[in-house]
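Here is the structure we will look at.
What you see is the complex with one protein chain gone and the rest in place.
Each chain carries a letter (A and B) given by its place in the written order, and its residues are counted from 1.
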Amino acid sequence: MAEPRPLAVSPAPHVVGLVSSLRLTWTVAGCLLPAAAWGVFLFRVPALEVLGVAAGSALLAELLTSIFTRRVTLGDGSAFVTGLLIGLLMPPGAPLYVPAAASAFAILVVKQTFGGLGRNWMNPTAAGVVFALISWTGGMSQWLPVPGSAEGSAAVAPLEALRAAYAAGARPAGPLAVLSTQGYAWSGLDGRVLGWVNDHLLSWTGMVLPRGTFDLLIGNTAGRIGELSVPLLLLGAAWLLGRSVIRWQVPVAFLSVFCAASIVFGGLPLGRGWFAGGLYFQLFSGSIVLGAFFLATDTVTSPLTDPGRLIYGASLGVLLFFLRYFGALGDGVPLAIVLGNCLVPLIDRLTVLRGRARHREAA
Amino acid sequence: MKSRSLARRGILNGNPVAMVLVGLCPAAAVTTRVIDALWMSVGVFSVLLLTRVCLSLLSLLRDGESAGPSADLRGGEGAPRIRWLGALLIASCLTASFELVLLAFAPEESASLGIYAPLIAVNCIVLDRVEPAAGGKHIPTALLDACGLGLGFAFALLLIAAVREVLGAGTITLFPAGTFGGTIEIPGLSSAPARALGYAGGGLICLGYLAGLSRLLRRRPVPAAEEAGTA
Partner (left out) sequence: MSWLGIILTFSLVDNVVLSRMLGICPCVGAPRGMKSALGVGAATALLMSVSALAGWMIQSLVLDPLGVGFLRTPAFVLSVACLAWILEALARRTAPDLLRAAGFPVAGIALNCAALGAALLVVKGGFGALGSLVAGLSAGAGFFIVTVLLSAIRDRLEVEKVPEPLRGLPLHLISAGLLAFAFVAFDRAFLARMLHGW
């Protein structure tokens, strides 16, 4: 995933980078494991099946292209990471052909068609997930209930439940309040923890944490396999940042712009006025943390310069704001990233040193 | 110039959809169903053929002799604007006739093709050679050239439509005949097809792969006689 992009001007970094990129991609895979493990812990065998099929399909697709290029590239780990990420962005109940097709599309069309590792301009994972979202919208909404939920309750991811509630006309104070009035089934653990916190820690402030706060925090809700546990994802992301595998510009710009837009404009679509938008719910539901730290930071498909990365992150934030608050397909994150990828070559063109650009045009 | 090599060139090498930029526009847009692609191919084929015949006839009437260098429209300089406007007029009138025929005999198809039927008039392969076509003004040669081009176009269009409809909708839509409703459902695929292929993106990607495939096939060594015969 973190691979220095070959430049027309200097081939040297490519050669040096190739050796260290092996370790990098497997490091990324390792940092995804805690979040993946949580998803498997919650949803058991179906989640394992989805992850297995996604990763397996990606590896198979990579093997297939190896036959054509006569060069086996499985060892560089990038196909595995792509497959794993696609699996993590799938709902646990998805029919198995969905992650299989998404991975195959990602590797064959988005990555290998353009020449393989380092040469694609669109993030294969995000593109594969978008392909699945467009093709099998129903299949991408097959949620599974978490262990311990009431028998017979249909499992719906919080964001999707919220959208359905808004479409039905519900308008009370905040997202969690909306879900509570709709009778969204938070877990008993959530009730007990919040009850204790509200009574013993917060009673003197008069503040009451709404039902669902704890569930969202630890990721004990229905949702995609890898997006649930924000703390575990942040753990992995912190490791990657600390090791300089990923750079901070894109995720920080992404999240800060999204948060700012969310707070300032978030209430407008619902007619609640300015500065009435929520933040906690948006950050802890859906795959925004997963996307910001593991998808948007893909070196191949993000800009070359630091200012470029900041612009890219900011544009992702703006796009995600519009797609979350107005859009329909999924939770908006893969779509925002794919749209952002379309802007990256343009951003590069505007931010890369003038000399390099002039060199390219003369060529 | 061998007539047979011309026709063959039209089908494979001169395949407009894949090889040159001509004719791309309406192609992918109507390939969501096989029957739409079929009707579009019929339209393009007939307009192409008749336009070429008309232009050859006009050239014969005007100059009375044959042979002149064929100038590609892209060059622009060789074709006087009036002649070019005349070709556009002929092509668009023929297209309008095709639209009326479609409206009369297959109104649902007319609605299906929508704005893409009128676009046949500006399909580049129809107007590719306004100047005396390859083969001069000799009508049978012009016809053969047009046939090759048209068949190549139809083949490419139907190929894309087959892929897009089978994988993207799980059906094959053909003419309704008797009790046959017109739609063949493919078991397994029709319950959960990859709908993304039915979108414009799917069409463009299919078009891209077709272009690549055609380029791959074109690299096969061509017999010397054909090489000499190709303009």
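Note that in this section a contact is a pair of C-beta atoms (placed from the backbone, for glycine too) under 8 Å apart; a residue touches a chain by one contact, two chains touch by 3 or more.
As the structure is a prediction and not an experimental result, all values here were calculated from the model.
Colleague: For the chain left out of this view, which of A:Leu217, A:Leu234, A:Val252 or A:Leu270 touches it?
Modeller: Answer from the full complex: A:Leu270 touches the omitted chain.
Colleague: Who touches the missing chain here, A:Leu209, A:Ile311 or A:Val338?
Modeller: For the chain that is not drawn, the touching residue is A:Val338.
Colleague: Which of these touches the unseen chain: A:Tyr166, A:Phe265 or A:Tyr280?
Modeller: Residue touching the chain left out of view: A:Tyr166.
Colleague: May I ask you to list the residues on chain B that touch the chain which is not drawn?
Modeller: Residues of chain B in contact with the hidden chain: 21-22, 24-26, 28-29, 73-76, 81, 84-85, 88-89, 91-93, 95-96, 99-100, 115, 118-119, 121-124, 127, 196, 199-209, 211-213, 215-216, 219.
Colleague: Since one chain has been left out of the picture, which residues of chain A touch it in the full complex?
Modeller: Contact residues on chain A toward the absent chain are 6-8, 109-110, 113-115, 119, 121-122, 127, 130-131, 134, 166-167, 269-271, 319, 322-323, 326-329, 332, 335-336, 338-339, 341-343, 345-346, 348-349, 360-361.
As a convention for this text, only the chains that are shown with their structure count from here on.
Colleague: Over in the complex, which chain B residues touch chain A? Could you list them?
Modeller: Answer in residue numbers: 192-197, 199, 205.
Colleague: If you look only at chain A, which of its residues touch chain B in the complex?
Modeller: Going through chain A, the ones touching chain B are 95, 97, 101, 109, 131, 134-137, 139.
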